[in-house]
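The complex appears here without one of its protein chains, the remainder shown in place.
This part shows subunit A:
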Amino acid sequence: MRITIDRDRCIGSGQCVMTAPGVFTQDDDAVVALLPGQEDGAGDPRVRDVPMACPVQAVTISGE
C-alpha cells in the first residue's frame, strides 16, 4: 500500500490522526505528516478509511 498526502490541501482537521494514529501525525504547523517508517500503512486496516474521513481529499491510497 502507498499513502500519498497533499500537504497544500490539508486544513488540519486531524481526522486522519484520529482514524489511524499509528500512521498519521501533524507537524508543528498542524499540517498532516506520515510517521517515519509508516508510509506503507503499517498494516493498519483503519488506514483504508482515512481518504473518506479527510474533509478535503488530501489523502489517497494506492495498491493493496
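Some observations on this one:
Everything that follows uses one rule, which is that a residue touches a chain if its C-beta (ideal position, glycine included) is under 8 Å from a C-beta of that chain, and two chains touch if they have at least 3 such contacts; residues count from 1.
Going forward, contacts and distances are computed from a predicted model.
Its record in UniProt calls the unshown chain "Cytochrome P450", which is the match among "Cytochrome P450", "Acyl-CoA dehydrogenase", "Fumarate reductase iron-sulfur subunit" or "Glutamine transport ATP-binding protein GlnQ". The chain not shown here is touched by just one of A:Met1, A:Val31 or A:Ile61, and that residue is A:Val31. If you put the missing chain back, the residues of subunit A touching it would be 11-14, 17-19, 25-26, 28-31, 49, 52-53, 55-57.
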